[in-house]
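Removed: one protein chain of the complex. Kept in place: all other protein chains.
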Amino acid sequence: MFSLEGLTNFIHEWLNGHLPATFALLAEFVLVGVAAIGLFAVLGLGLVWMERKVAAVIQIRLGPNRIGPKGIFQTSADTVKLIMKESLTPANADKFLFNLAPFVVIIVAMLILVPIAFAKAFQIWDINIGVLYVTAVSSLSVIGILMAGWSSGNKYSLLGAMRSGAQIVSYELSAGLSIITIIVLTGSLKISDIVASQENGWWIFKAHIPAIIAFVIFIIAATAETNRAPFDLAEAESELTAGFHTEYGGMKFALFFLSEYINIFIVCAIGATLFLGGWMPFHVGHWAAFNHIMDYIPSSIWFFGKTIFLIFVIMWFRWTFPRLRVDQLLNLEWKYLLPISMFNVLLMTLVAIMGWHF
Amino acid sequence: MTNEEIKIKITEILPAATFDETGEWLNVFVEASAFRSFMEQIRSDKDLDLDYMFCLTCVDWKTHLTMVYHLSSTNTRHCVVVKVKLDRDKPEIETVCDIWRTAELHEREVFEMFGVNFLHHPDLRLLILPDDFIGYPLRKDFEDPINMIKL
Amino acid sequence: MFEEIGTTAEGDLLINVGPQHPATHGVLHLVLTLNGEIIKKVEPHLGYIHRSIEKMCESLSYRQFIYVTSRMDYLSAHINNHACALVVEKGLQVEVPLRAQYIRVIMDELTRIASHELWWSAMSMDLGAFTPYFLAFREREKINEIMEETCGARLTMNYMVPGGVMAEPHPDFQKKVKAFVADFKKTLHEYDELITGNIIFQNRMKGVGYLSPEDAISYGCTGPVARASGVKSDIRKIAPYDVYDKVEFDEIIETGGDCFTRYQVRIKEMSQSIRIIEQLIDNIPDGDFQAKTKAVLKLPKGEFYQRVETARGELGVYIVSEGAAQPYRIKFRSPGFSNLSALDHMVRGYKIGDFIAIMGTLDLVIPDIDR
Partner (left out) sequence: MNASVIIFYCIAAFILLTGIVAVSSRKIFRSAIALLFSLTGIAGLYFWMDVNFIAAVQIIVYVGGIVVLIIFSIFLTQKSGEEMPKPPTTRVVFSWLAVLAGLGLIYRLISEYGFNKISSQPFNVEVSEIGNQMLSTTEHGYVLPFEAVSMLLLAAMIGCIVIALKSKPETK
């Protein structure tokens, strides 16, 4: 079976064999950093292209099709354009914070990437509080948006930032609670443990209805946390022109744009890890032969396949639904999702204690 | 209501009103001094019931201005045109925007295009033209050497 | 003009929606007074694309001025032209051949459908749904093609002339219109499935932007806006012109008065337009497409007023003639201008998101307001 485990082990041993420990560690830092930035670039370009193609299919049109086969280099060309643009700073903006905000957003997105298991034994840091770390750090991204919105000195931006702050802080609750429903089953916050616990079936199948409820709530909350339609009130272009990033242009805008897609990737990766088994192949209880065949598909393909499926679902939302109003958005969270997910946690605890899951 | 009935009704309200029946609808000429109370009365009159003002405009006759109000009833669908002659040098007339709310924007438009001053209008400012614009574009003697198209 | 930027004395936020804003669909400038997200007041600042068409028309002949009016409400250019042609015919007392009348009405109704489709797509996009835009444009394109074949233009057709229409319709006209009608009946159902039944959409629209019948009349609202408040205002029924008194159709009257009702009225109007087209398209009589008129038209001294029903409401053309070859004074009573005046009344107390929905259902076309 093809695995990335060998590759990482080989690099680690080779570095330690040829360099002193500190430099080997430093070299690994650099390697991981470059790999992460490379992944960012690839994800950004790929997901933007995917979004355009998904939108095109839904809207009965072709989408980008001029640059490269099926237009796959369109996003690269766009990036070049954005880099070459002059980066403007409005006169009445708080210049320091204005220029800092996109970097805060992108660094936070980069930090959340840390505990995600991309394939079997292919993870930057298998931190023992994995999922909690993700929830914690993702709450930082709201700061970047608030900074951007306030420092622009534009009232649309300020309104967008306020909306976005209220929205992200609220939806973190139900996202957290739906994560907890799975933690109740696994008994560990470590990503590798969570994946390992799904060896004989994914939680969404094993844990009956509560897992499905938690999954649905997680997807809704994830869409809201990443400021995607139908919850894209922070940028709501028909109301607030572009919300918190109205004043940004060129590369600084591109960083916001990129971080949106990275955030989508991350929440979908977390969703795939928690509910759909992460890199774990599709296994059915006692069907040894079937499970064996499934094992032949590389774990990285399983992981990216599941994640991209969830990303597709979120894109599908965006191109289908109208946008909510700001009070409806908060009503949905506080009056429906939060009580349901609280009740759901209790239900899941009951399931876990009674051993009703498979 | 036929034109004859309307005429009788209006004569009851304002004996000084004069009529012109050459057009499609009945035209009523009113003095500017009696205008406001006349409009209030024809609006509140049960039979006339002129609740809908579908057009408000002004015509520059070079010697004087004429305000033209097209009124109609949404129930019986008869129409009445009220006309008021105004002094061209100092055109002033009472507003009707509290009787027919639609008049508010229309009066502002007439104010800037013809320079008619609507007394007691709540918010009589330039609506369409830039704030520093001089002149009344729809008056006949208005000339703009740069922007005007003449054929 | 921009001294409003900032906050009011009461500490309310003032924001400028427009002159360039995605939700205004043109250069409309509205100054919103906000308390948080709640709207306290809306003030329109117009004139960014004012071309003073009324003044322009005073120097154009009765044949020429019709073409300028296509540029007012460019989404119902046919109907604007129709109104102008009718008022000139009224002055000259010309009898328009029946064939021309049929073609005019079919064209009017096609224009109405195209306009409502554009409204539907733009309004859905205001509410954050992007896909309807493309669905509606797919259908609208078919209408544009029909127009292009017959009139030579897609948006500003200038097909109506005093006394009839400019030319014979394209030989494929009937066939294409019938194909479009058959298609459109299915598509209309698709629209309902995609947007009307959506729970988010209904929550955004229901109970928002209520306009009472009395207010609708007082603000001079016409068209779907008035009809959604239960006011009978369809000029095609009140004062039928051309062959509208010979076809059967319903005036859509709803009493809800909110955004969702206005939405429904327009959707239902589209199927009524289809009904009118279906009745006429097979029965276009033979004959001339234009009445014989003099080369230079001169209206007799007097005043002429013609009301027609455009996609947005009542359009009035008021001509004062001194007997010359040009109108002495011309006034266009545009539906958008009056509908806009009700905006302030409708949005007070609602949120910014509602403001967008209300703007969307008012269906404002800015050149129509600014003229």
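When the chains are written out, they are named A, B and C in that same order, and each has its own residue count from 1.
Methods note: contacts are C-beta pairs under 8 Å (C-beta built on N, C-alpha and C of every residue); 3 or more make two chains touch, one makes a residue touch a chain.
Note that the coordinates shown come from a computational prediction; the quantities given were computed from them, not determined experimentally.
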Problem - Candidate in contact with the missing chain, chosen from A:128, A:300 or A:349 - result: A:128
Fill in the blank from the handout: Across A:16, A:99, A:139 or A:328, the one contacting the chain not displayed is A:139
Completion exercise
Per the whole complex, from A:82, A:189, A:214 or A:338 the residue touching the absent chain is A:189
Fill in the blank from the handout: Residues of subunit A touching the missing chain are 22, 25-26, 94, 96-97, 127-129, 132-133, 135-137, 139-140, 142-143, 146-147, 150-151, 153, 158, 161-162, 165-166, 169, 172, 187-189
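Methods note: only the chains that are shown with their structure count from here on.
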Practice task
Draw the chains as points, connect those that touch, then say whether the picture is a line, ring, star, complete or other.
Solution key: line
Problem - Maximum centroid distance from subunit A, chain identifier (CA atoms) - result: B
Completion exercise
Cα centre of subunit A to Cα centre of subunit C, whole Å, reads 45
Fill in the blank from the handout: Per the C-alpha means, the centres of subunit A and subunit B lie apart by a whole-Å value of 63
Practice task
Provide the C-alpha centroid distance between subunit B and subunit C, rounded to the nearest whole angstrom.
Solution key: 25
Problem - Residues of subunit C engaged with two or more neighbouring chains - result: none
Fill in the blank from the handout: subunit A touches at least 2 other chains through residues none
Handout entry: List of subunit A residues in touch with subunit C within their complex
Key = 55, 58-61, 155-156, 159, 229-230, 232-233, 236-241, 318-328
Practice task
Provide the residue numbers of subunit C that touch subunit A in the complex, in ascending order.
Solution key: 13, 15, 21-23, 37, 124-131, 133-135, 138, 194-195, 198, 200-201, 203-204, 351-356
Fill in the blank from the handout: Seen from subunit B, its contact residues with subunit C in the complex are 22-25, 27, 51-55, 57, 59-60, 68, 70, 74, 77, 100-102, 104-106, 109, 127-131, 137-138, 142, 148-151
